[in-house]
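The complex is shown incomplete by one protein chain, all other protein chains being positioned as in the whole.
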Amino acid sequence: MLKIIYRRLVEVLIFVLLITFVSFLFIRLAPGDPVLTILNVDELTVSQDQVEKLREDMGFNDPLIVQYGKWIMDYIQLDFGHSYITNQPVMDVLLAVLPATLELMLGSLVVMVVISITLGSLSALYRNTWIDQISRVFSIIGASIPSFWLGLILIDLFAVRLNWFPTMGRDSFISLILPSITLGVAMAGVYVRLIRSSLLDSLGQEFIRAARSRGIPESRIFIAHAFRHSLPPVITVFGVSMGSLIGGVVVVEVLFAYPGIGKLIVDSIRQRDYPLIQGYILIMACIVFIINTIVDISYRYVHPEIRLKGRRNG
Amino acid sequence: MAEARLIQQKKWKSWKPVFAVSLLFLLLLLCGYTFLYLKHDPTLTNIGQRLQGSSMLHPLGTDHLGRDVLTRLLLGFRLTVGYSLLALLIAVLIGIPLGLIAGFRGGILDRLFMRIGDGFLAFPETIIAIVLSGLLGPGIVNLIFAIVLAKWVKYARLVRSTVMAEVQKDYIMAAKINGLPAWKIMTKHLLPHIIGNVAVTASLDFGKIILLISSLSYIGLGAQPPTPEWGAMLNESRPYFQMNPELMAYPGIAIVVVVLISNILGDWLRDRFDVKKEVDL
Partner (left out) sequence: MILTVNNLHVRSKTKELVKDVHFSVRPGEWFALVGQSGSGKTLLSQAIGQMLGPNLKADGEIIYQDRNLLDLSGKEMKKLRGKNISYIFQDYQGSFTPFMTIKQHFKEYQKAHGIKSSKEREEQALTALESVGLEAGIYKRYPFQLSGGQLQRVSIALALLLKPDILISDEATTALDSVSSRLILELLSNLQKETNCAVLFITHDWRHVKRYADHIAVMKEGEIVEKGGRHRVLDHPRHPYTKQLINSAPTLSQTGLLGVNNDAVRS
């Protein structure tokens, strides 16, 4: 197990290194002058001399390699720079908003899991009845709906017209509900069908019949045998869709003006706040790495054969 | 008992292509209409006429700048779908040759390629798109570029595994023994399999790309106003959302319909080709 973690770590590190170098290049070569951006914040009219001086001070006139070298050194010493706009330390800014995003991700996950397990199981148990048809329609539409549009509808209906929820911000637990539903529903579509087909497959297995012949209660058969057996493919897809969760969070945050890391990064992009962008890349790499590793480990746990490989007897 | 199940499945799936294709046909008709007969200039602003409801002149009303919504919607079809197709095509065109080389030749090139691919795959596509378009700046060109960069890996890998799986088989071996040159083996024997797998993945991906483009345009990172791309249109109608919610309804429905069609078609393609032996991603 440690081996996997180690390997993944190396992969992610290499990738991050690559991407930071590429992003570094892009930033320096891209249109838009960071110096002007910084100065514009204060809305002062500045003279050419002042611009030049700032450029020199910030090291923008040094050769690229030097700049990159300096930047790497800073990063290794855990100095991630300061935001161009607010001049606050990058990591402080990012870490301050991270919890909000994590809450949202968790909330969406809960919604998604509840909906997909319920609908998926029901449609497997009652296949070809009206429940099954509804869940089919649900999953196919759910996969086609842009999450932000669904969010707009939900806002219009529940926040504006009925006034049950706030339309934006993060005041309390209540404000977490609409965004979580938006993202959760958008993701559940795929899972409903997956769980359904995986369950149907499991329910048709011989060992289900064997357990029945021993007089094991149906409920236990369903949960401990059939459902558990359907997990591996679901977990695999789960791992992959963690990506769309992380990505989807960004859009939902912007839509609901929810103060998380997604909204922050979009604002930063618009303002060309590069240190922040680079810090974001780094944090994302960590999060992705952690999630992928967790998924890997749980996959092995669910499949004892993989775990016990090498200790086969008989 | 098993046969009964199979029969039921077959009947259920037959409606998909008919439904999808007829919807698509309808849309294409509408789209063709715009080519022939554009009543209104989609970008001409006419503040005097802003935010009108449906009328004879403007079947779907006007937006906050007095532009005809229907025209913009139809044009948006060309743009949204066009951009997505473009992104998809480029990603596929990059992925296929790279995957062919990696799968066929193997060796160091292949391993290097796999490493890079692993790295890319570890990152969610949306984030890659956001980050890249963020680094390059907002704009639809950058967005397409970002999407291509995020997606090519999937197709390259798909092609690579298909090649590796097929190359093991006897008929390829026979072709090699008969002295067929490598490129001929690739085009004549491997290509059909590759195209099959790619087509299934691509059609399912198409919907996702549309959603990606419209989502990112919505948050301002893709198509910029006054381009009548659907996501951008939704972004523009944000401030007027409370008063004139229809403005956001139309582009949204449009997106849902197109993505729906693409998903249904993709599903049907996948069922037909039975990619149940899920090719290694």
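In this document, chain identifiers A and B correspond to the written order of the chains, with residue numbering beginning at 1 in each.
Everything below uses one rule, namely that a residue touches a chain if its C-beta (ideal position, glycine included) is under 8 Å from a C-beta of that chain, and two chains touch if they have at least 3 such contacts.
Given the structure is predicted, the values throughout are model-derived calculations rather than measurements.
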| item | value |
| --- | --- |
| Contact with the hidden chain (one of A:Val51, A:Ile117, A:Ala159 or A:Ile216) | A:Ile216 |
| Interface with the undisplayed chain - residues on subunit A | 205-207, 209-218, 220, 224-225, 228-229, 302-305, 308, 312-314 |
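Convention: only the chains that are shown with their structure count from here on.
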| item | value |
| --- | --- |
| Whole-Å gap separating subunit A and subunit B, where each centre is the average of the chain's CA atoms | 21 |
| List of subunit B residues in touch with subunit A within their complex | 8, 115-116, 118-120, 122-127, 129-131, 133-138, 207, 211, 214-216, 218-221, 231, 234, 241-242, 245, 248, 252, 255-256, 259-260, 263-264, 267, 281 |
| In the complex with subunit B, residue positions of subunit A that touch it | 8, 11-12, 14-15, 18-19, 23, 26-27, 30-32, 128, 140-141, 143-149, 152-153, 156, 160, 240, 242-248, 250-251, 254-255, 265-266, 268-270, 272, 277, 280-281, 284-285, 288-289, 292 |
